[in-house]
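My structure is below; once you've seen it, I'll send some questions.
In this view, the complex is presented without one of its protein chains, the others remaining in place.
Showing subunit A:
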Amino acid sequence: MLRQMRPTLVYALLGIVFMFAAPHVLQLFTIINLTTAIALAILALSLALIWGYGGILCFGQVAFFGLGAYVYTISAINIGGSTWAILIAVLLTSAFAAALGYFIFFGRVSDVYLGVITLTVTLIFFSLIRRTSGPEYKIGKALLGGFNGVSSPPINLPWDARTFLFPEQVFYVAMAALILCYVFVGWLVNTKFGRVCVSIRENELRSELLGYDVRLYKLGIFTIGAGIAAVGGVMFCNGVGRITPDVFNLYNAALTIIWVIVGGRGTLIGPIGATFALFYLTSALGGQSVLNNNLVLGVILIVFVLLVPKGVAPTVIDWVNRRRRKRPVRSRRRRRGRAEDAR
């Protein structure tokens, strides 16, 4: 297990170094921006888990992200503190995913319809919450605010609702959340549960014929993925300071898929890296008016699907392995197999 976890731990360590170095080197504005990117990276990680390892192509992963953000915001406003709100956001979102997943997996809905259903759920959230402007739409003390959204109370120290965190501190929390989620997922995909999920991705019937209840494993990984997306959502509304129904729009749903395609399925660091890269690319493009943002993303997607279909990270790993194989026998080491999957 430790051998398989080694790449994961190396990246996690780099992440920790970055986490402590960044606030000393970067401007506050950049740090606040980074927090948003980190939140999106957690979302990408969650899809990298359930699609890249579980083989479940969920078109609506962003629904769990947005739901997590909304549940956090509404709970934090009502409770007057963030500690329980974070827990409630993650648990409620997971419970919602478990209920939805139960019908999908135990109903043996086909893969295509799974995509359609999850996307539809996302768009239903989008149009429902957009229509909630007006004083009558409130949950407890929290006004839903329609398309203007709700402003999210910042995270406070655990069990101390009066000490709010400053933006730099929220950055630390978000980065820590990303690293923890990353290590957790890196560990999970190497457990028996994770390996069975990968085997289901490879051949569902064979897993079933070995005696594994495929429905249960799929439900499990889907629910865990939703919980992680909710963590991302909580960090997102903290970074931005508010949550609006736009989080549920088609653009964001598609963007999540693009991160995983570009970064590479079957890796974790790939989609995380792709999220940061595309986040900064789109912000850079936002500052000019020559090229349309969506057009550039569309071109990137097409280029990757056609030229780098495996995504960046697996292509790089393949390339490195091929180079190593050409070197003298002495430097050859065991490298094929499970270790490749663990990055």
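In the analysis below, a contact is a pair of C-beta atoms (placed from the backbone, for glycine too) under 8 Å apart; a residue touches a chain by one contact, two chains touch by 3 or more; residues count from 1.
In this section, contacts and distances are computed from a predicted model.
K.L.:
Not counting the visible chains, the remaining one has a UniProt entry; which protein name from "ATP-binding cassette domain-containing protein", "L-arabinose transport system permease protein AraQ", "Phenylacetate-CoA oxygenase subunit PaaA" or "Lactate utilization protein" does it give?
P.N.:
"ATP-binding cassette domain-containing protein"
K.L.:
Looking at A:90, A:104, A:196 or A:224, which makes contact with the chain not pictured?
P.N.:
Per the contact definition at the top, the residue touching the missing chain is A:196.
K.L.:
Can you list, in ascending order, the subunit A residues touching the missing chain?
P.N.:
Interface residues of subunit A facing the absent chain: 192, 195-196, 198-199, 201-203, 205-214, 266, 334, 336-338.
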